[in-house]
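Would you mind keeping the following structure in view while I ask a few things?
== subunit A ==
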Amino acid sequence: MSAPSGSSDLLGRFAVSPARRRKDSLARGSILAATLIALVPLVLIIYYLLLKGLGSWSSSFFTTDPTGNTFFKSSSIGGIKSAILGTVEIVALASVIAVPIGIGVAVWLVEYGRDSWFAHTVRFFVDVLTGVPSIVFGLFIYIVLIVGTGSTYAGYKGAFALTLLMLPVVIRSAEVVLLLVPGALRESALALGAPRWRVIFSIVLPTALPGMVTGVLLAIARAAGETAPLLFTAGATLKTSFGLGSFMNSLPVQIYSDVTSPTASVEHRAWGAALTLVVMILILNLIARVVARRSRLA
Partner candidate 1 sequence: MSPASSASSESDSSPVPAPADTQGTLPHGHAEGRAHFQAQLRELEEHALGGLDLIVEQLDRVLEALHHQDVELAQMVIADDDRVDGRYLEVHQGILSLLALQAPVAGDLRLVAALLHTIKHIERMGDQCVNIAKMIPLSGHEPPVHEELLEALAKMGAFARSEVVQCKAAFAGRDVGLAEDLVRQDREINRLNRDIFRLAIEIGDDPDTREWAMHMTLVARALERIGDNAVDIGEQVAFVVTGLFREFSDSSRPYGAIPD
Partner candidate 2 sequence: MTSPRPTTNVADADPEARSELESSSESTPRLVPPPAPASVPDSERGALESKRGVSVRLEQLRAFYGAAEQVKGLDLEFRPNEVTAIIGPSGCGKSTMVRCINRMHEEIPGARAEGRVMLDDLDVYDSSVDVVAVRRAIGMVFQKPNPFPTMSVFDNVASGLRLTSQRGGDLRGKVEAALRSAGLWGEVSDRLDEPGAGLSGGQQQRLCIARSLAVDPEVILMDEPCSALDPIATLKIEELIAELKRRVTIVIVTHNMQQAARVADRTAFMLDGKLVEVGPTQEIFTNPNDSRTEEYVTGKFG
C-alpha cells in the first residue's frame, strides 16, 4: 500500500486483504455448519419414517379398517382406511368453510378496511389467533358444541375445530399475497370505469391466485396433521363412517392411539400411518408448487 509506483498502488487499493479473506471463510463456515445442523433432524425424521413405516405399507393397509384387535397375534389388526377417509372428510369440510371466509376477510382487510382502526384491530386478533395452541380450538368446540349442547363427538365438530385453526393462517397468507398485487393494476382497472367489486374479482383475485392457492394448500396441510383439536371433538372410532354427524376416525388420532400400544405390529401401523400422513402433506405441497409456477405475477 506504500509502493511509490502508480500501478502497484492501484493494485494495493483493490487487492483483498488477508484479514478479509479469513473473516469471509469464517463466516461461510459458520453458516454452512448452521445449515447442516438444521438439516440433521429433518434427515433423521425422514429416515426413520421410511425405515419404520414403509414396512407396514401394503394393499390391505390402505383398504381395511383397524380392527381394534391389539392382543391376539393371530388375528389381523387391520389397516388405516377409516383414518385416511376420516382425515380427508374432516379436512375437506374445514377447508370448504375456512377458505372462502378467510379469503373474504383478507379481501376486506386489503381493499376496504385498509388503514381504519377496525382493520387494525382485526389484524391484531388474527395475529393472536395464529399463535394460539391448536388444543385450545379443540377445547373451545368441545365446550360449546359437546358439553354445551349435551351431545357427543362428531366428525363435523372436528372440522369446525380445524376451521378455527385454519382461518388465521388463510387470512394472513391471503392478505400478504393481496398486498403484493401492484396498486397500479387496481388503478388502471378503476380508471377504465370498473366498479370496485369488479376490480377485485376480475383483476386482483386472479392476479393473486397463485400465491393464495399456495397459502391455502399449506394451511390445509397443517390442519391435516393436527391431533389435539380432534381428540375432544371428532372422537375416535374404528369403523369407516361417512356421515360427518357421527364419530369419525382420523390419521393423527389413530397414530396417537397406536403408538403407545405394547403390540409391536400396532406400533408399526402407527409408523405406517405417520408416513402416510407425511406423504399426503408432501403431495399437497407439490401441488402448491406446481400451481405457483404456472401463472406467475409478471
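Basis for inclusion: all candidates are chains of the complex that A comes from, given by their letters.
Keep in mind that, in the parts below, a contact is a pair of C-beta atoms (placed from the backbone, for glycine too) under 8 Å apart; a residue touches a chain by one contact, two chains touch by 3 or more; residues count from 1.
Computed from a prediction, not measured in an experiment: that's the story for all the values here.
Trainee: Of 1 or 2, which one touches subunit A within the complex?
Mentor: Selected candidate: 2.
Trainee: Which bits of subunit A are touching candidate 2 when the two form their complex?
Mentor: That would be residues 114-115, 182, 184-185, 187-195, 198-199, 202-203, 206-207, 209, 295, 297-298 of subunit A.
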